[in-house]
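Only a single protein chain was left out; the remaining protein chains are all shown in position.
Here is subunit A:
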Amino acid sequence: MLLGRLRGLMFAWHTTRRKLSSSQPGAASPFGSWRCEGCGGDLAWEPFLWLREAKVGFSHSQITRLYSRFTSLDKGENGTLSREDFQRIPELAINPLGDRIINAFFPEGEDQVNFRGFMRTLAHFRPIEDNEKSKDQNGPEPLNSRSNKLHFAFRLYDLDKDDKISRDELLQVLRMMVGVNISDEQLGSIADRTIQEADQDGDSAISFAEFVKVLEKVDVEQKMSIRFLH
């Protein structure tokens, strides 16, 4: 009883000092028991059960680390990230496709992403473990399957989300990747050639199935996976 009280005192002292020094009330502390505004409820110290339910698949320590990262990016301290929060990362800002990648985090029409959404997107990049490869097909496909990784890349090309990569969309993405260094004509012919090689049903656009066919030999599992050090 006494111990609990003393401990509570220490925690209260700490959060009061943080609240006094931070500009916004209700600043979330990532450790101990805390309120996760973005995921709509109290997050107990027990491993993030709801993340497990969503089959995100990260280990407990990885989730804690990524939550720490999430809160350090969240400058407004309101439990969600905006596009500006992402653009503040210099190495992402200099990535030619930085804006497209940032866009992948935000669901349709929204401009705030909470921790759950953040983790769902990052879950695509978990390495595929051996024991997962032979899982039965009854459950929903894990987010980091080969097909879902390819779908993530497909969505980077597919600007209007109509499940097809048209010539215009390919041109726009190419323009983002090369900047001003290549002329319109050259870029146009590159786009034409790519579509010609990939297109099988003659609609001058690349569907997801055609996309998968073109990349069937690429080692997607390795190239679209990020390994944790611990």
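The rule is short, and it goes like this: contacts are C-beta pairs under 8 Å (C-beta built on N, C-alpha and C of every residue); 3 or more make two chains touch, one makes a residue touch a chain; residues count from 1.
What we mean here is this: contacts and distances are computed from a predicted model.
Of the candidates "Glycerol-3-phosphate acyltransferase 4", "Protein YIF1", "tRNA (adenine(58)-N(1))-methyltransferase non-catalytic subunit TRM6" or "Mitochondrial pyruvate carrier", the chain left out of this view carries the UniProt protein name "Glycerol-3-phosphate acyltransferase 4". Although one chain is not drawn, its touching partners on subunit A can still be listed: residues 2-3, 6-7, 9-11, 13-14, 17, 21-22, 30-32, 45, 60-62, 64-66, 69, 72-73, 86-98, 101, 122, 125, 152-153, 156-157, 173-174, 177-182, 186, 190, 194, 198, 206, 211, 214-215, 217-220, 223-230.
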